[in-house]
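Removed: one protein chain of the complex. Kept in place: all other protein chains.
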Amino acid sequence: MPLSDAVADLVRDGDEVALEGNSALIPFAAAHEVIRLRPRDLTLVRMSPDLVYDQLVGAGCARKLVFSWAANPVLGVTGSLHRLQDALVNAWPAPLEIEEHSHAGMTARYVAGASGLPFGMLRGYAGTDLPQYTASVATVRCPFTGEELDAVSALNPDVAIVHAQRADKSGNVQFRGAGGMQREAVLAARRSLVTVEEIVDELSPVPDATVLPSFAVTAVAHAPGGAAPSAADGFYDRDDEAYRAWDEISRDRTRFGLWLEGIRVEGTDTV
Amino acid sequence: MPLSDAVADLVRDGDEVALEGNSALIPFAAAHEVIRLRPRDLTLVRMSPDLVYDQLVGAGCARKLVFSWAANPVLGVTGSLHRLQDALVNAWPAPLEIEEHSHAGMTARYVAGASGLPFGMLRGYAGTDLPQYTASVATVRCPFTGEELDAVSALNPDVAIVHAQRADKSGNVQFRGAGGMQREAVLAARRSLVTVEEIVDELSPVPDATVLPSFAVTAVAHAPGGAAPSAADGFYDRDDEAYRAWDEISRDRTRFGLWLEGIRVEGTDTV
Amino acid sequence: MTTLDRPTTDAGSWTSDEMLAVAAARTVRAGQACFAGAGLPARAAELARRLHAPDLLLVHDDGRLGELGAVSLPELFGYWIQSGRVDVGLLSAAQIDVFGNLNTTVLGDYAEPDLRLPGSGSAPEIAASCREVVVVMRHRLPAFVERVDFVTSVGFGAGPLDRAMLGLRGGGPRQVITDLGVLEPDPDSAELRLTAVHPGVRVEQVRAETGWPLEVSEDLVVTDAPTPHELAALRSVMTGSGS
Partner (left out) sequence: MTTLDRPTTDAGSWTSDEMLAVAAARTVRAGQACFAGAGLPARAAELARRLHAPDLLLVHDDGRLGELGAVSLPELFGYWIQSGRVDVGLLSAAQIDVFGNLNTTVLGDYAEPDLRLPGSGSAPEIAASCREVVVVMRHRLPAFVERVDFVTSVGFGAGPLDRAMLGLRGGGPRQVITDLGVLEPDPDSAELRLTAVHPGVRVEQVRAETGWPLEVSEDLVVTDAPTPHELAALRSVMTGSGS
């Protein structure tokens, strides 16, 4: 299925959309299709928003951001996603609501969502200021010990979009490399799209690879290079220069606007 | 470390001991060392007790059994572990208390134990008769939806004993093949022993393999063939004949007694 | 366990266990994800795979998802079974009751058992969460009881509303395939009633092997006899698997 058709089929105004994939395998090509689709009022879910959500937020697609760590991973930690910053501090191009968690909390939320449970639990929120600002955090008491633990509500996005190395012709998907909640995001979501580097006749087992059977995926689209400028283990490394270059583009509303026009009008996928 | 020393160091009277490993990688060699050690009043924990706990229960080591499915997997489903049956129905050689769960419940208990949580939760016990006989089952209410879920208390055995394909010289362990809660049992336990087919200079990545770093394991012992007559993927298949032969040995107290003397006195590991 | 198949009363060249396996295999549809318990259920699933459902994805309780590789047990039970992603669970039991509840735990009193059975295994979670359950077992009076000695796996509890009240999200038993016929839950009462008999089997014979007053559907049908193709496939399964 062509990527643009798949995105148009799956993403609707107001949807909760999760583009997952840790610091590698980020579905940039699909994200740019979302930008072209111009949906409104999306709730964007992602542990590490990264450049990809800086772009979607800057493009005005989002009403809300659900996340656990937002920065440009190549540049370091503070204020490095300028479109997010602009939306949060100046409500430009639109106000952005946030719902934030820790990585462990987001992980527990995806696991709960993928497992048909309404919540997950963990240790780590007690004593922090996060619960007072985040409605999806509560506590639960152990029925055996009486101990109080942190509870987080399940994530069940309307759509999950992820990128993988390959799929076979039946649509079974193989992911490779450490990290990421790609599978959980797909399994937790109502609809899902996996973009892949290549489509092969048959998947062969490789170390550190995980598989998602076709019946758990709504659509697969062939998108070589679809995770660039992030890395796709076995295909390409992260393009650190592109990450640095984004800082200049993103820092300035006008320059960002030109970039956005390039994506929208010309369909050129720079960065 | 010699296997007999490792077992003697780790297993004490009254301990809760988990010998894990699904239907393959069952640590039979270590179990026979436990029989030679003659500990008393063990609580034996294992999802599928299999022949290995038929032997330990028949040998009079156990006070209690914690499990989810007890049968001889080669012979089929009913009454095929005669020593367990004799202990449960006739209290021979000693009464045997039981605490039973489903596979999903035992899995959730190990995961909770390995994760530093006092309980796990799942769906599947509601409406069954199991909770009224099993104290480690309760319910918990979702703080977001109000829904009631099944809760099971964490498993944190005193000792976990498991078998793996290989370890490197630093004691990092590599397991291969589907299934089993080996890693979780080790991570949940206070002390642990891993017996391995071989010790290599360096572990190389292979598909479907999982690794346990040395710092998470108390002791590693070289025990080639240590999972026989169960299978060790890449080394040997299950010896179905031995499983069938066990039925005859186990069916009769006298024949079992002779087998036990063989294990204890002569140190011969038949079956 | 040695299987002594009785020849059917019909003059056909198949046994009642073969009819059972074929009828059970027919309930499985192509493209489904299927969990099959050991023994009769596994045989039926394998037969379906060889007949009309070559793309059946068999979910094993060691974590294997068909031929695609394996997931860890926490993922298996969480992401694949509890999530409701398995289409059909094929289960057997030592006892089944009028509401399709299954017992694989104990015969007699729990504390002082007449016979200790293997226990739960994965059956309770399969029964709770699969989209539907097909029970596959031989039809004998000691096994078809009004009330099971122990509810290991929930069918319809004690009535049509119980699954929803218990928060069970799977559909529960759709059919019980036996060597005599097929039972299905009555939509109003959730009680199992006879909806098909196998060729050569009389309703009275089924009633005689059922420990509750068995209702018979107005639309009772006779199962199609196994085709030569089905029998050939089944016999290759049984040779191959050694059951």
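Chains here go by letter, A, B and C, matching the order in which they are written, and residues are numbered from 1 within each.
In the analysis below, a residue touches a chain if its C-beta (ideal position, glycine included) is under 8 Å from a C-beta of that chain, and two chains touch if they have at least 3 such contacts.
Note that this is a predicted model, so its numbers are computed, not measured.
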Options A:37, A:104 or A:200, residue touching the unrepresented chain: A:104
Of A:8, A:37 or A:75, the one touching the omitted chain in the full complex: A:75
Contact residue for the chain not shown (choose from A:148, A:198, A:237 or A:261): A:148
Residue in contact with the excluded chain [from A:143, A:179 or A:225]: A:179
Where the unshown chain meets chain A, residue by residue: 22-24, 67-71, 73, 75-80, 84-85, 88-89, 100-105, 107-108, 111, 122-130, 133, 147-149, 177-181, 184, 207-208, 210
Residue ranges of chain B at the interface with the undisplayed chain: 111, 114-117, 170, 172, 183-184, 187, 203, 205, 209-211, 213, 215-216
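The working rule: only the chains that are shown with their structure count from here on.
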Approximate Å spacing (C-alpha centroids) for the pair chain B, chain C: 29
Of all residues in chain A, the ones touching two or more other chains: 116-117, 205, 209
Of all residues in chain C, the ones touching two or more other chains: 69, 78, 82, 129, 169
